[in-house]
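Showing just some of the chains, left in place.
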Amino acid sequence: MIKERVVWFNGKLVPESEAKLSIYDSALMFGDMVFEMTRSFNKVQFKLEEHLKRLYASIKYLHIPFAIDMKEMEKYIYETIEANEPLFKEDDEHRLMIDVSRGTLSIYENIKNIHKGTNIIIADFPLRWTTTGMGKLFDTGINAVITSQRAIPAHLLEPKVKNRSRVHYLMANIEASKHKGKNNWALLLDPDGFIAEGTGDNFFIVKDNVIITPEPRNILRGISRDYIFDLAKPLGIKCIEKNIGVYDVVNADEAFMTGTPFCMLPVTSINSIKIGDGRDKVFKELIEEWSFWVSVDIEKQIKDWDKDNKDSDGITPYSFKKERY
Amino acid sequence: MIKERVVWFNGKLVPESEAKLSIYDSALMFGDMVFEMTRSFNKVQFKLEEHLKRLYASIKYLHIPFAIDMKEMEKYIYETIEANEPLFKEDDEHRLMIDVSRGTLSIYENIKNIHKGTNIIIADFPLRWTTTGMGKLFDTGINAVITSQRAIPAHLLEPKVKNRSRVHYLMANIEASKHKGKNNWALLLDPDGFIAEGTGDNFFIVKDNVIITPEPRNILRGISRDYIFDLAKPLGIKCIEKNIGVYDVVNADEAFMTGTPFCMLPVTSINSIKIGDGRDKVFKELIEEWSFWVSVDIEKQIKDWDKDNKDSDGITPYSFKKERY
Amino acid sequence: MIKERVVWFNGKLVPESEAKLSIYDSALMFGDMVFEMTRSFNKVQFKLEEHLKRLYASIKYLHIPFAIDMKEMEKYIYETIEANEPLFKEDDEHRLMIDVSRGTLSIYENIKNIHKGTNIIIADFPLRWTTTGMGKLFDTGINAVITSQRAIPAHLLEPKVKNRSRVHYLMANIEASKHKGKNNWALLLDPDGFIAEGTGDNFFIVKDNVIITPEPRNILRGISRDYIFDLAKPLGIKCIEKNIGVYDVVNADEAFMTGTPFCMLPVTSINSIKIGDGRDKVFKELIEEWSFWVSVDIEKQIKDWDKDNKDSDGITPYSFKKERY
C-alpha cells in the first residue's frame, strides 16, 4: 500500500509531493494550462463526463495538441482514485484536479531530462480541504462584495475556457478580503456592469419564485450551474438566464452561489445590504433535492468536516492564508 | 565543476531539470507568478537594477509577501551566474529568468514535503536559445500582424505587472502564425483601437525623424523601450509617447520592435503592407549606438549564433513548435 | 431582340455598359445609396416582396425622397427581366441589383445634362457570376476567419440599412484573404466581441439540434436568414437568436453561412479549428428542404455552373481579383 497520495503524471503514478512542472513549461510561462476540478459523492465521481467534455473544449480552444480520447482519460482517472482510496478516510470524498499544459516551449527543448510535449496530470485529494470553513456559511450566508476588479470580457480572455491565466480572480479575492466584516466573497461585474460570476462560483438570484442567473457570456459555464436547471425542473421552479445588475440582487428574494466543492451556498447580503428575509426557501428546496439525488446530506457533510478544523474565517474562495497580505 | 546548469531555487542551487513547481502552487493555480527576464552583453548583466525594480513593483502590486531586499537578490543572481558560467560557451550570453510566486494555497498546506510560502527562482541559460531564427529578421524585417485578439486593458489585467496570466498573448501568437507568408509577429490593438504592444515586445514608429511609441497605458513598460529614449537623446532624435493607429504605422517612415533578447528588430510591413522605403535609417543609428555602449555588435552576435541553427522560420516570439497547431 | 443586357435606369432601359452614375452623385460622394440584390429559382424571383420591403425601409431611414410605390417597382423589375431573358441561358438564373441613390448634391445641380434627383436602377445579370468558385465549398466548407476588423455598431452606421458605405467589409475581405490556406471567408465580431456577420452573409451554428444565430442587432437582417427560421419549423428544429462568441462556434456541432446567391454554405472550421464532425446533418436537412420548395437542387446548380469556370480559389465573398492586393 502507498504511503503518500499519488498523482497520475503523463502516464505514471508519482507521489503527490513530486507532482511538479518545469519552470520552462508553457503553464508557467504563459498561464497556458487548462484544468478541471471534480468531486465525488459517496466516493462516486459526479458529472465526470460533463467535466471531461469541458476539458476537451478548453484544450481545443487553446490549440493544445492532445491525442488521448475521453474513454482513456476516464480509465486513468479511475486508476488514480483507486490507488489513493486506501489513504482516504471513510467519510472523505475524492476531489480530482485534472491539468493539461502545452508543455515546454520549443526554445527550451534542448534542456535535458525535462518533459517534452503536452503534460497531463490527474491529482486526487480529500474534498474537505477545499470546503474548510464553509460549514458555517450555510447558516450565515455569504456577503457578496462587488469588487472594483471586473471580469474580463470573453473576447479578450475567454472565461469559458477553464484556464490558469486568472490572477485577476486572485486580485478580486484579495480586494474582497479587505471588506469589513466576515464571509466576504468577491462578485465580479462584467465591463457592461452586469453581474458576471464569483472567482470560482456562479451566481443566482430568486425573485417571485423564478431562479435567475446571468447569461453565460462572460463567465465560466459551471457544471453545478447547469445542474441547478436540472434540479429546478421537477420542482416546478422556472430557471432562466438574464442580464442582472446589483439592483436586482438587492431586491431579490434569495441569492446563492454554486461551485463544485460545496454545491450551493446562500448569499444573504451584497455589499452588506441584506437580501430577502433570510428564509432561503428555494435554496433549501434545491439543496435538499440535490442531496437526495446524490444520497449525501451536502450541508451536513461539510459541517461535519469542519468540526475537525480549528476555526477559520474562510475569507475567500479556496483560500490563501489571511496573513499574507 | 557542475555538469548541468543550475537554478537558484529558494536558497539552493538545483539542477535545471529539477527546477519545478508543485501543481498546488499558486503560480499553477492562478497564473499567480511575476517574473523578469534579463540578458548580458559580454557576460555583463544589462540594466539589472531596472529589471529588479520592476520585479519589486510587480510583487507589491500583487500583494505577494516578500522579504528579501534588492541587494540580496542581486547577490543570489551573481551566485547563479557564477555557478553556470563554466557551462557557457565563450560567445554565450547569460539570459536570466527570475520568477516569484506566492506559493502553495493555504488549503493545500497540509501536504507534506512541498514548499510553503513564496517561491523565488533564478534560472540562467544561453540567450542564443531565445534568439533562434531571429538573425535573418535584421534583413527581412518583421511583418507585424494585427490580430483579432486585442490587448486587455490595464484596469482588468495589468500588463505593467510582468506576470504569467497571459495565455491571451499565446493566442495572439497562434493567430499570427496563421497569416500567409513568413516573419509574422503579432501586434495587439488595445480595446480603443490604438496600437498597444507585441506579445513580449514594444513597438515604435519613426515619422519625419521623430520616434513615436504608444503611451505606456495598456502595455508592459519595457526596459529596452526606455533605453530607446536614452539612446535617441544624444543622437538628437526626438522620442515621444502618443496614441498611434494602424494608419500611422502604414504611413510611417520606419517601424521597429524592442525586446530584451534581441534589443531591436525592424518591422518592415504591417498586415503585409510595406512600411517606408526599407532603408531604416533611424533604426540603424539606434542599434549602432546601442552596440557601441554595450561593446557588442548586436546584429552580428545574433546572426552568428543562428549559423549553428538549422533553419527555422521563427514563426512567433519565443516560440512554440510550429507543428503543434 | 437586344444584343446586350439592359438596365432599367430612371425609367429607361439602357445597355448594361452604359449604366453609370455621375461622379457628382451622392452615391459617389457619400456612399449614399441603398440597394437590394435578389435571385430567381427556375427564373422565378425569390422573396421579392421581402427584398422590396427592406429596400423601402432603407430608403426611409436615410430620408431619400422616393415616390414610387411597391407595385410600380415590381412592374419595372419584371419589365427588366423580360427584356433580358432572351440573352440568358436556359440554366441561368436572374440576379437583380436594385440601387437607389439620392442623386446629385444641390451644389452641383447647375451642371448641365446630368440627372437631378433620386436615381433608381434595376440591373439584371446571371447569378452564376456571383457563385463562381463556390461549388466546391459545399464539400470543403468555408473556413471562417475572425478578422481584426470588427463590425460597426448599428448606432454608428446601421447595417440593417443595406447601403454602400461599407468599405470596412471590403477591408475585412482583404484581411481574410491573407489567412493561410483556402476558402477563407471573413467573420466579424461586433465591438462587444460577439459574432456579428460575414461581409454579406449571416452566420449560424447548430448545437444539440438547435439552430442559433446572432441577435439581429449589429447585422443585416438577411432574407435567407429569415427563411432558415421558416424551414426549420416544419423540420421540428428549434431556431433561436442569441449572443454567441467564438467559443460557441468552436464547440458547435455544425455551422453555416446564408446569403442570397448561394442560399447556404457549410462552415467547417473557424480560424482553422475544425467545427463538429463534418457530417453537417442539419445543414443537409435544411438545404434539401429549401431545394424542395424552390424546385431547384441548389448545390447541384451551383456546382454545374462551376464546371464551366476555369479554376478559381474563390477567395472571398463576391470577389475582387486576387492579384489586386
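To keep things simple, chains are lettered A, B and C as they appear, and every chain counts its residues starting from 1.
Simple rule for what comes next: a contact is a pair of C-beta atoms (placed from the backbone, for glycine too) under 8 Å apart; a residue touches a chain by one contact, two chains touch by 3 or more.
Note that the coordinates shown come from a computational prediction; the quantities given were computed from them, not determined experimentally.
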Subunit number of the complete homomer, 3 shown here = 6
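Please note the rule applied: only the chains that are shown with their structure count from here on.
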Ask   = Same residues or different residues: which describes how chain A and chain C meet, taking over half shared numbers as same?
value = different
Message = Roughly how far is chain A from chain C, centre to centre by C-alpha average, rounded to an integer in Å?
response = 45
Task = Provide the C-alpha centroid distance between chain A and chain B, rounded to the nearest whole angstrom.
result = 33
Key: For chain C, residues contacting two or more additional chains   = 189
Request  = Name, in rising order, each residue of chain A that touches chain B in their complex.
outcome  = 4, 7, 16-17, 19-24, 26-33, 62-63, 65, 97, 99, 102, 105-114, 121, 123, 125, 129-130, 132, 149-152, 155-157, 163-171, 174, 191, 318-321, 324-325
Key: In the complex, chain B residues that touch chain C   = 146-148, 175, 178-181, 189, 271-272
Query = Any idea which chain A residues touch chain C in the complex?
reply = 57, 60-61, 63, 153-156, 158, 160-161, 192, 215, 217
